[in-house]
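The complex is shown incomplete by one protein chain, all other protein chains being positioned as in the whole.
Labels for the chains are A, B, C, D and E, by order of writing; each one numbers its residues from 1.
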Amino acid sequence: MSRPDGRAADQLRPITITRNWQAYAEGSALVEFGETKVLCAASVQQGVPRWRKGSGLGWVTAEYAMLPRATLTRNDRESVKGRIGGRTHEISRLIGRSLRAAIDLSALGENSIAIDCDVLQADGGTRTAAITGAYVALADAVSWLRAKGALARPEPLVNSISAVSVGVIDGEPRLDLMYTEDVRAETDMNVVVTGTGEFVEVQGTAEGTPFRRDELDALLDLAVAGCADLAKFQHEALAS
Amino acid sequence: MSRPDGRAADQLRPITITRNWQAYAEGSALVEFGETKVLCAASVQQGVPRWRKGSGLGWVTAEYAMLPRATLTRNDRESVKGRIGGRTHEISRLIGRSLRAAIDLSALGENSIAIDCDVLQADGGTRTAAITGAYVALADAVSWLRAKGALARPEPLVNSISAVSVGVIDGEPRLDLMYTEDVRAETDMNVVVTGTGEFVEVQGTAEGTPFRRDELDALLDLAVAGCADLAKFQHEALAS
Amino acid sequence: MSRPDGRAADQLRPITITRNWQAYAEGSALVEFGETKVLCAASVQQGVPRWRKGSGLGWVTAEYAMLPRATLTRNDRESVKGRIGGRTHEISRLIGRSLRAAIDLSALGENSIAIDCDVLQADGGTRTAAITGAYVALADAVSWLRAKGALARPEPLVNSISAVSVGVIDGEPRLDLMYTEDVRAETDMNVVVTGTGEFVEVQGTAEGTPFRRDELDALLDLAVAGCADLAKFQHEALAS
Amino acid sequence: MSRPDGRAADQLRPITITRNWQAYAEGSALVEFGETKVLCAASVQQGVPRWRKGSGLGWVTAEYAMLPRATLTRNDRESVKGRIGGRTHEISRLIGRSLRAAIDLSALGENSIAIDCDVLQADGGTRTAAITGAYVALADAVSWLRAKGALARPEPLVNSISAVSVGVIDGEPRLDLMYTEDVRAETDMNVVVTGTGEFVEVQGTAEGTPFRRDELDALLDLAVAGCADLAKFQHEALAS
Amino acid sequence: MSRPDGRAADQLRPITITRNWQAYAEGSALVEFGETKVLCAASVQQGVPRWRKGSGLGWVTAEYAMLPRATLTRNDRESVKGRIGGRTHEISRLIGRSLRAAIDLSALGENSIAIDCDVLQADGGTRTAAITGAYVALADAVSWLRAKGALARPEPLVNSISAVSVGVIDGEPRLDLMYTEDVRAETDMNVVVTGTGEFVEVQGTAEGTPFRRDELDALLDLAVAGCADLAKFQHEALAS
Partner (left out) sequence: MSRPDGRAADQLRPITITRNWQAYAEGSALVEFGETKVLCAASVQQGVPRWRKGSGLGWVTAEYAMLPRATLTRNDRESVKGRIGGRTHEISRLIGRSLRAAIDLSALGENSIAIDCDVLQADGGTRTAAITGAYVALADAVSWLRAKGALARPEPLVNSISAVSVGVIDGEPRLDLMYTEDVRAETDMNVVVTGTGEFVEVQGTAEGTPFRRDELDALLDLAVAGCADLAKFQHEALAS
């Protein structure tokens, strides 16, 4: 029961985080989980949406999208279809919620940060790679605001955040599924974890048969360990 | 630390399931979790979507929506806005996935069942009420197909499915949150469980601070017990 | 030449008006004309649209919609199609115009009332049932504003308004058509009448052969009498 | 109480119908009611919509639109707004229904005729001018089909159809309202009449106060007489 | 190698410019290049778009569209399709850019002029006819502003602008292509030229084989000469 790329069940794919890939963004990172490549950019925008004005609180949003040929076969553009699909909406919301858990919005002050996560190549785990890279872009955007003296308090980042997918394939719990594993998984879970090992999001889905409590527990253990490794990659990227 | 309506932390709101509320649907149910009211209708459609033709497999989809004045203040119609919001997309997909876990699509044969869940009044937990009511509508639609002799095999329903929300408020894990609790919850979780107590979906979100593993465990315990009660209400409704 | 449900040609179906069906709206009514069920909600919104600001006049609008399985076979949602159909537009405009004839907009002051009419079940005559129920919801919303002291003058309601469909089937003029009659009607007319028996809207259409003046006259007589009865049901509902 | 252009209350504006204004259409007419100018084109399309195939019946539809600067001030294009407004929908449907009353769809055979009515200049009564001109374009398109031997039976046109607006201004019933009259009308009615004086559509609206039966009767008399005159103009245009 | 209508290779079709065709616009012209007929209207709008406020500069935009039956076969309306096509976008932008080259926006002051070019009949060269007619409508709108005393300086028109299409058919460079020539052209070029013979836009496209520098030169010569003639027609129209 070996994995397509020979990894151990609890092993991440090769992880690369290239900071400042896009020169004009206040923060950006190209994150790679094996063949999955996601370009994350953080854009600082002065002020906050109308419904938040005068609150003293900042705002963080995210948008996720995929290039048409990120995938094995070409997908039509959502701009051409004239509407955003349910999956895109769902993932954009997940990324935004997760990043807001990393930040104290009152310390951010009335600034907005828009995170764009564009999948350049997709080999499974694009949403968790996006969250992991987006945190790095977010941290750089916060530093940019700090350098400008535009923060309400100096340390709005209260947690680091990373994410990984886990799943059960042929009865075996595995970490960081690649595409060929993802499509075969009986249970599929995306987990967002703080640098201190607490949960921000747990989304588990029975793709085939329903799953038992002990399977859930095993998957959570894998995810927490994987996210601890990802946090180290983030830390190194931000320290470089 | 008492609840707004005086319930115990592990107690459901009053549950009512009124079968056949819409006369023309092949299955329908008005489900009430306290003041939350969702009208669920199952529509049998001959054949399956194009991409599934010739597979021998059936298909089940769901759409969730809310009347403009289901809520405390009026929401604009998505039809008028010309686009479906992210929350609607996300919940529609969750309901559809959950119901497909209840059914053996090969036994269903090449028939489609479209489930419409329209929230007439919203007091928290609309998505979980929708899943619980939709299962009843689905079961009746399957019976309708069986009576027509249109099934590939006689018993496509392999699980019953119900769902409930749980959350941590002021540090206390609670079952079946009403709206005023939902907005205050530190952690919010929607859990879809089979009649035999296994998981179909687990979606937990830290609204404020991240949550610990023991909190997650307590919430899952509450949800499993709550869904066991909901399964009884479903059984009674279908037996009547 | 008897009617499908045995009624006399000049007889309404059983009429029920349930006030306050939706708990959060400033006014609401579930109106039933036989099997036709329409949920009407009136939402008070402070202020008026931009083009009306400073005029001292209020505003009343209406939106009509149908649940997907209100009908014998399922209709796709307009929110999913991304556009509102011509029939929906036309009926929404008719309801709005009719209700504005019931109200003195200068007495209403710069307040807006949005009326939502959602057809839960459709057996013909949905637009006329909607107008009849919407008037009740509107009257309650006006009372709500009066209780708040928010009206410019105390009695903005200048007319009561009800509506009914009439048509010629097999040469016989009939009142309050049900669906199976509606599809067979040679001439089809929707008439909106005030409590004092004057006309607000007359919309007659030759579905097959053109109609003569004497047919038109007979249909108008039926409609005026039917609306007088509906006005009594409205009065009773509002008095209860 | 004289009219802005000095006409008698029961007098039409100068009427002009220019046949074949658009060279490529199977039938076309530029119709002028005073300053109101509508270009009507009939396009023959082989076959019928999918839902009508094999029925042996033809189909006639209509689309109404207005150039941005047909009016006193510019209106945004519906193509730019990305959606068709309620008024446009309503008028397009009215024109289509009216024209279908002129034609025996079984004699037309499985052919479709699409009528485009584009308002080049608007001075009131555009929908009734459109119907009056569209009949001429339709008649020519039918002749074109007859010349091709493509009709199921030789005479699908069973009625001629014309339309006119009438209204009460300062208590006086008037025929063929121009824009400055239209905005002041207490009651406004559009009436579609066959060449033999029967009704196809009657749409009356109380703009201000509700109207009495005797006012309705006076308006219908005016409209029937006005349409008889319009039918002569149509006849002359088609005979030329 | 004669042209379909017998013209010389360097000869324009019969040109007609009818000023003030639409009575309500501040400037309007019906321009005809042979069978091609385009209605151009200039609408003055007080103020400028938000992004330009306080700049002291005016703004000129253009929208191009085609009636459904301007062409040999009917085209669906862009308003019905709910989106504007690429060709429409491209031509609208070309017209707007070209007209802005005719005008000193600081002399115009903070006024906007919207130009609508609606093709009533299309026989090739609609975009160049539109530019030629739009200039006349623009000039009249500027005069209207001058008469109102609303200009920042008295002479915002700095150039006259006209446009023509040229192309190579069977190796021969030709001026002002009609539709049957346009579809056969190997190279197709639209050229916008000032009254003093300088270039505003040059858009050349190889439809089949790429073109040589000497072909390009011959086409530019033809276009410059053709535009000089068009400028005379414009001058006469504006002088009348």
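Please note the rule applied: a contact is a pair of C-beta atoms (placed from the backbone, for glycine too) under 8 Å apart; a residue touches a chain by one contact, two chains touch by 3 or more.
It should be emphasised that the depicted structure is a prediction, and the values quoted were computed from it without experimental measurement.
Considering the entire complex, the omitted chain makes contact with A, E. Set against the missing chain, the residues E:R19, E:R52, E:R93 or E:H235 yield one that touches it, E:R93.
One of A:D118, A:D182, A:E207 or A:D221 touches the chain omitted from the figure, and that residue is A:D118. Although one chain is not shown, part of subunit A still touches it, namely residues 22-25, 28, 35, 39, 41, 43, 45, 63, 65, 67-74, 77-84, 88, 114, 116, 118, 120-121. Touching residues on subunit E toward the chain that is not drawn are 83-87, 89-90, 92-93, 97, 101, 159, 189, 194, 196, 198-206, 209-213, 216, 220.
The definition used in the following text is that only the chains that are shown with their structure count from here on.
The interface at D-E recurs elsewhere; of C-D, B-C or A-B, the pair that shares more than half of its residue-numbered contact pairs is B-C.
Closest to the middle of the protein, by Cα centroid, lies chain C. Centre-to-centre spacing of subunit C and subunit D amounts to 28 Å, using the average Cα coordinate of each chain. Rounded to whole angstrom units, the spacing between the C-alpha centres of subunit B and subunit E is 59.
For subunit E, the set of residues touching two or more other chains reads 82-83. If you sketch which chains touch which, the chains link end to end in a single open path, with no loop closing it. If you check each pair of chains against the touch rule, the ones that pass are A-B, B-C, C-D, D-E.
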